[in-house]
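Everything below concerns the one structure shown next.
Excluded from the complex is one protein chain; the other protein chains are retained at their positions.
What follows is subunit A.
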């Protein structure tokens, strides 16, 4: 026993791995298992023109129909878009846009008439779209306090004022800086994202052929993710259920016209759980984006949601975009199972499928011309 342990030590010295054979008295013969002898049963594909050829054809044959299907689906989606930035002098919003900045408190209203050539049968989604707006800027994305938005009352407390709170984290997260507090009062909601919230108001009117202008009912709930509205975003629950009281001691973000507890009259859509706010807080991935603004519910099965005809878009112009050459749009769109109108994926599938098919043909030629030569050469030598 002693001897074996000693020799085990001497033999592998400081070597980390010497397998299990570290100087045992027994036969050191390695085990004859498929794993240890590296003979595990294996599938050994060989990539040659002949072997991969079917794969190319199969991919081609699958992709092209899918692509056509996607393309057709996308084309069936109706979409209408109006740019109301007001850059152009001819634009109705030109006056509003001309010298508008964040500091204006008086809102400017402009009216844009437009025409729908086709009736929109199903539910219509109304979006506002922004271009050249980098919501994905690194510092911008970070500039929020999720804990505050989740209703953590401590994030709404003032700095070092109360001795009790000083022990805990009590201020808006430092990520919100420099939009965390004003005069030592926390901003609710803090951060640059909230501060720059889109605040145009869009209204739609249907111009009846008989001349009256009928306002179209816009649903402002159900536009945010369910989980956002019910889990991520919570109003702080204070001693009383009055939102105004809860947000006592906080200030509104600088660019806001109204404090957070006055965003809506519906208590289920007010404060942090206001859906427009929630939608805005979900920062867009790309500088050109749209965000869901309202839903036009289909009322009855008989009439289309938006019949063909003339409409008017009335905008409360509050949101300045000209300083960074941004664009503002209003989009009306129906939706399909694969989302909004986007022919790209269909085209992509068709393209990739065709390329595969074409490469399959190339491989077939190669296989016919050279594939056999190789094998025969191989066997003959």
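Structural remarks
What we mean here is this: a residue touches a chain if its C-beta (ideal position, glycine included) is under 8 Å from a C-beta of that chain, and two chains touch if they have at least 3 such contacts; residues count from 1.
Following the convention adopted for this analysis, contacts and distances are computed from a predicted model.
Per its UniProt record, the hidden chain corresponds to "Phospholipid-transporting ATPase" from the list "Phospholipid-transporting ATPase", "Proteasome subunit beta", "Bushy growth protein" or "SPIDR protein".
When the whole complex is considered, the residue among A:152, A:250, A:305 or A:318 that touches the unshown chain is A:152. Touch with the chain omitted from the figure is made, among A:116, A:192 or A:313, by A:192. Within the complete assembly, A:140 is the residue of A:94, A:140 or A:205 that touches the hidden chain. Checked against the full complex, the one of A:57, A:94, A:206 or A:289 touching the unshown chain is A:289.
In the full complex, subunit A touches the omitted chain through residues 2-11, 13-19, 21, 25, 27-32, 36-38, 40-53, 56, 59, 63, 66, 70, 102, 127, 129, 133-147, 149-150, 152, 173-175, 177-179, 192, 195-196, 225, 227-228, 231-232, 255, 279, 282-292, 323-324, 337-340, 342, 344-345, 348-349, 352, 355-356, 359, 363, 366-367, 370-371, 374-375, 377-379, 381.
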